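All protein chains of the complex are present and in place, except for one that has been dropped.
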Amino acid sequence: MDLDFANLMAEQIAAAMKGKKISPAELGDTLFRRSTRAQKELNLFISFDQKHIAGEIKRIEQHLPDKNCSLLGVPLALADNIATDDQKTTCASRFMAAYQPPFTARVVSQLKENGALLIGKTNLEEFNLGCSGGSSFFNSVKNPWDLECSAGSGAAAAVASGLATLALASDTRGELRQAASYCGVLALKPTYGRISRKGLIDIASSLEQIGILGRCTSDLAIALQVLAVPEPDNPSTLQIEAPPYASLLEKPEENFKIAVPTCWNEASHLQDEVKNDFQEQLENLDKLGLEVNFVTLPHFKDASLVATMICAVEAFSNLSNMDGVRFGHRETGKHLQEMYIETRSRGFSSKLKKFITFGGLTSTPKYYDTFFRRGQKLRTLISRELESCLAENDLLLTPTTPFKAPSFAAPVSGKEFPDPAGYYTAAANLSGFPALSFPLFYEGRLPGNLQFIAPRKHEAALLQIASLLEKEFSSHRPKFALSLQEV
Amino acid sequence: MQVSPEELNNAALDARVELSATETKELLREVQSFFNLTKKLQEVDLEGIAATSYGHQEPNILRDDLIRSSLPLEESLANAPAVDESCFLVPRIIEE
Partner (left out) sequence: MSTFEAVIGLEVHVELLTATKLFCGCSTAFGATPNTQVCPFCLGLPGGGTPVLNKRAVEYALKTALALNCQISPEITFDRKNYFYADLPKGYQTTQHFQPLGKKGYLTINIKEETKRIGIHQVHIEEDAGKMVHMGDILSTPFSRVDFNRASVPLVEIVSEPDMHTPEEARLFLQKLRNTLLYIGVSDCKMEEGSLRCDANISLRPLGSKGLGVKTELKNMNSFRAVYRGIEHEIERQTRILQEGGEVTPQTRHWDEETGVTKAMRDKLVAESYRYFPDPTLPPLKISEEWQMEIRSSIPELPDSRYTRFIQDYNLPSYDADVLTASRELGDYYERALDTYREPKNLSNWIMSELLGLLNTHNMDIVDCKVKPHDLGNLLKLIDEGTISGRIAKTVFEEMFATGKKPEAIIKKKGLTQISDEGTLLKIVEEILADNPGSVEDYHSGKDRALGFLVGQVMKKTKGQANPQMVNELLREKLKK
């Protein structure tokens, strides 16, 4: 059988595995060869090796008789801030470069139990702080569509390049969706707590959620079904059963009422290309007979600022365990506190040092009320605006990012707070609402994107609209800059 | 709102990181521009608006007081840069 994973859906791979049309050994060899090649070209992995892939193959062979494995043999990439007990989990930080967790994240166990094959741990910005480049201890990830551009994350690059069918990565102010938009893949950030956060090394606990990257809606639906199982002893997860996503996709709702915030074109660094594409898509939606309304959300445009205020303070606190005592890098110091400073100053990137200093500043008594506390109140306001908008509309629509994959030569952002890439994405993190980034393909141009935000717990609506658009828009997918099929 | 380099360096110290002169300068500029961006937000009337501190509004969950297994000692110590017998080792506490 042709192992062109880029054109195979998870369901097809699992069926081929069950039908013995693909042998596990062949699958393992192909994946290792392609991973090696992709790594050389894109620098998308932090950890991957033949031994682990061989181990995964052995595990999957044992799974073969089990007919209930919906993800049997499905290649999975995992962002390196999600814990695995058999591979290092570095968060792309020098401080964490040797960290080997004695446990595995719940999401990884869930996917593996369903037969998924973990290829390796992917590169990201240090502790997933944005995806504008410059902070990974393992250098930046190149975009498979254009090697001169950033991919945003190794997870998105792995899915885009056809290496992985699914990937998991986290989303704090939109990183998952931004990287998906740069790489032209689907991204689903579920409702906060829908998927377990156990084993995620989070930088901002109240904002950050593990999400799914994939190339088609049905793959996302299958993965979400496996992952969205309530965890009774974890107060940071939702205690509700997930609906049957796959059967909801079979007869999708087609009369969506879609709202577009009037401030959509006020983003800084908004590229004309993105603007024109978005306007064109609005017309296309109209042609499909979908009702599109413009709505005023007074504080949607402030979401990124507000999320940055909150994220910095939570990061200041969440990363305080990185002290060189129980794990991680350690420098010498004349005394304990000096050891801390030496260790953290050398263990963290310049970008991260500045970010947590910023969080330290805005949480001092002097700024606590005017920044952090105020930020938390604005968060309430932004959530309420979204809530009331989505009480009258099914979905909120924006571009995912104001610009396409930034080139390494002329990065759009990365220096200033807040990261301009988060203009559209941060509101979903503040409110905990689910959001989906949908890729748009153009011949000879980088992929574009749309972002949909749904009310809390309504991931199904996101999958349904994506499925609808998939049928209408995604007939042509141009060739990658990097082709792994021949490898 | 004007931020001084001292304030920034104190915050860095509280975060137990040391910023180089360049980093301090860059951060000062970035923070100042952030503060300018938030000027309008400082005027938003937030009277009576509660602060959101959590990712969702679900109620807290309680756990029964039942012992679950802890990590084996080797695993607890496995990632530590310095250990002594069954303890983690840290440099002297007193600063002079």
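Order as written gives the chain letters A and B; numbering starts at 1 within each chain.
To be clear about the criterion, contacts are C-beta pairs under 8 Å (C-beta built on N, C-alpha and C of every residue); 3 or more make two chains touch, one makes a residue touch a chain.
Being a predicted model, the structure only gives us computed values, none of them experimental.
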Residue of A:D219, A:E314, A:E342 or A:D419 touching the missing chain in the full complex: A:E314
Of B:E6, B:E43 or B:E85, the one touching the omitted chain in the full complex: B:E85
Given A:K121, A:K198, A:R215 or A:R330, the one touching the chain that is not displayed: A:K198
Among A:F32, A:Y99, A:W264 or A:F403, the residue in touch with the chain that has been omitted: A:Y99
Contacts of subunit B with the absent chain, listed as residue ranges: 13-14, 16, 51, 53-71, 73, 76-77, 79, 84-96
Residues of subunit A (touch criterion as defined above) contacting the omitted chain: 81-83, 89, 91, 96, 99, 101-103, 105, 197-201, 204-206, 233-236, 313-314, 316-317, 319-323, 325-327, 336-337, 340, 360, 363-365, 368, 372
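Here is the rule we use: only the chains that are shown with their structure count from here on.
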Whole-Å gap separating subunit A and subunit B, where each centre is the average of the chain's CA atoms: 23
Residue ranges of subunit A touching subunit B (in the complex, touch as defined): 98-100, 102, 191-193, 205-207, 209, 232-236, 238-239, 299, 302, 305-306, 308-309, 316, 320, 323-330, 332-341, 344-345, 348, 350, 353-354, 356-361, 364, 366, 370-371, 373-374, 376-381, 383, 415-418, 430, 432, 456
Interfacial residue positions of subunit B with respect to subunit A in the complex: 1, 3, 7-8, 10-19, 23, 26-27, 30-31, 33-34, 37-38, 41-42, 44, 46, 49-56, 58, 60-61, 63, 71, 75-76, 78-82, 88, 90-95
